[in-house]
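All protein chains but one are shown at their positions in the complex.
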Amino acid sequence: MDYAPELEIAQWLNTDMPITLQGLRGKVVVVHAFQMLCPGCVAHGLPQAAAVHAMFDARDVAVLGLHSVFEHHAVMTPQALEAFVHEYRHPFPIGIDRPDASGPLPRTMQAYGLRGTPSLLLIDRRGRLRLNHFGRIDDMRVGALVAQLVAEPGAVARAGMASGEATPAAGDVHARGAACDANGCVVSG
Amino acid sequence: MDYAPELEIAQWLNTDMPITLQGLRGKVVVVHAFQMLCPGCVAHGLPQAAAVHAMFDARDVAVLGLHSVFEHHAVMTPQALEAFVHEYRHPFPIGIDRPDASGPLPRTMQAYGLRGTPSLLLIDRRGRLRLNHFGRIDDMRVGALVAQLVAEPGAVARAGMASGEATPAAGDVHARGAACDANGCVVSG
Amino acid sequence: MDYAPELEIAQWLNTDMPITLQGLRGKVVVVHAFQMLCPGCVAHGLPQAAAVHAMFDARDVAVLGLHSVFEHHAVMTPQALEAFVHEYRHPFPIGIDRPDASGPLPRTMQAYGLRGTPSLLLIDRRGRLRLNHFGRIDDMRVGALVAQLVAEPGAVARAGMASGEATPAAGDVHARGAACDANGCVVSG
Partner (left out) sequence: MDYAPELEIAQWLNTDMPITLQGLRGKVVVVHAFQMLCPGCVAHGLPQAAAVHAMFDARDVAVLGLHSVFEHHAVMTPQALEAFVHEYRHPFPIGIDRPDASGPLPRTMQAYGLRGTPSLLLIDRRGRLRLNHFGRIDDMRVGALVAQLVAEPGAVARAGMASGEATPAAGDVHARGAACDANGCVVSG
């Protein structure tokens, strides 16, 4: 299985530092490819990405938006995207897919062979592309797919944790990944 | 960590054979405890259980309903439950929690210390209780929690599969558990 | 146009006094016919009836539930309905359609020729049946249909108001019927 192609990003929003897949190695990476004027992205894809961002532990899962403009280039500009992100308060880093002088499809979109937007990409801890889904996908399935990848070996060593350790030491089901909220979600030990 | 108490069931619906947790050892067991006159169960819990039933591979995940009547006993009878299940077309086995002559709480409800309905119980492949959640819980989280347990070791041996094997041999993310639907959605490497 | 047949009710819930269409003459009457084990009634019809009850002025619109049991008679008993209404907190009067010894259909259901549940009946201020709709119907349409009937002549005289007056004296659009909530819904004069 090949490594996922590196993202080609012209500009980042919501982050002070450029982000690379290489730099996220050891984490599961969830990439939501969208266009700000794509109704399905606005209504379902972006809120779903925000829910993944809120639910999973940032030490295990990185959520990225990818603005892959392939139509209406004149109006879906970086400045317009900034206003969009400001109004919708999307909380995760968003990269602008680098335009390609030779045609309407931006470069990352080409590299991944995206069929359109919304598209969901899942990249495992080892950097391999494991899902490339075009269109709507329900929340339960996304939760399951991400958690499955979180549970695989390949995590980068953390303090007090052996590299590659894949199962939680304690018995609770939310030791990693899908932690429950403050209201409970009780677990016996 | 203790084993989950065995279910105490007076009568089963939607199954020809009585079901026991012991007999499901090796699978993840999802138990949705409900009452047919509980609004949150009808609107959210039971449809969610049906979605888990539809999404996960039955070789990995067993979904059960548990009718734990602790109020309105005179009207939430087995006959009434049968009509309810018929009208709502719930697709998974449903056990009637055995009444206890000494009080309003049925026996399985007591054994698990359920706070009410809806309650979601998650039992891992080894038979241990890993989640006991009272109240509403969102679909993404349920998908993630179930998938996390599916990914743990403990599966019973199947033809062509070594006992305890926990990670898929092939590269696609839905090798086990959360398979995508007929529309596709997977890229293997 | 004929008058709507009088309701034949075996027992009332949520009201101390029996209710008749005759007694409601002068008001628009909204009757939601349901069965407590009918999924579409529980999920859509009854909440919609509660919304009508909350939105329109009780001096103009009376909302009634009608429990028209035509299947599963043995379990959809008055006692079961009481438990159901208690748990779901339906706020409007509910009449139990009188069973008919000669067959499964209760009497009001027969008189109105209901095709099943949910059914929505709209009766105008003069007592005439104006809508008999089987199945789901969206909220905007229900709001419009009820408001249209509210605006027709036929109101019973109230203190300070001439009998039959059909248009509000003041200029605001919510003078009758669909009053806005406390948060505003501003109107210029």
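Labels A, B and C are assigned to the chains in the order they are written; within every chain, residues are numbered from 1.
Simple rule for what comes next: contacts are C-beta pairs under 8 Å (C-beta built on N, C-alpha and C of every residue); 3 or more make two chains touch, one makes a residue touch a chain.
Just so you know, these numbers come straight off a predicted model, no measurement behind them.
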{"item": "Contact list for the unshown chain, restricted to visible chains", "value": "A, C"}
{"item": "Contact with the hidden chain (one of C:A83, C:L129 or C:A155)", "value": "C:L129"}
{"item": "Full-complex contact with the absent chain, from C:L7, C:V42 or C:M55", "value": "C:M55"}
{"item": "On chain C, residues whose C-beta touches the chain left out of the figure", "value": "1-2, 48, 51-52, 55-56, 122, 124, 128-133, 135, 137-153, 167, 171-174, 176-178, 180, 183-189"}
{"item": "Residues from chain A at the interface with the omitted partner, ascending", "value": "37-39, 42-43, 72, 74-77, 79-80, 83-84, 86-88"}
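Going forward, only the chains that are shown with their structure count from here on.
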{"item": "Arrangement of touching chains [line / ring / star / complete / other]", "value": "line"}
{"item": "Chain C against chain B, contact positions shared by both copies (same if over half, else different)", "value": "same"}
{"item": "Distance from the mean Cα position of chain B to that of chain A, given in whole angstrom", "value": "30"}
{"item": "Distance from chain C to chain A - Cα centre to Cα centre, in angstrom", "value": "49"}
{"item": "Distance between the centres, which are taken as Cα means, of chain C and chain B, whole angstrom", "value": "39"}
{"item": "Residue list for chain C, restricted to those that touch at least two other chains", "value": "none"}
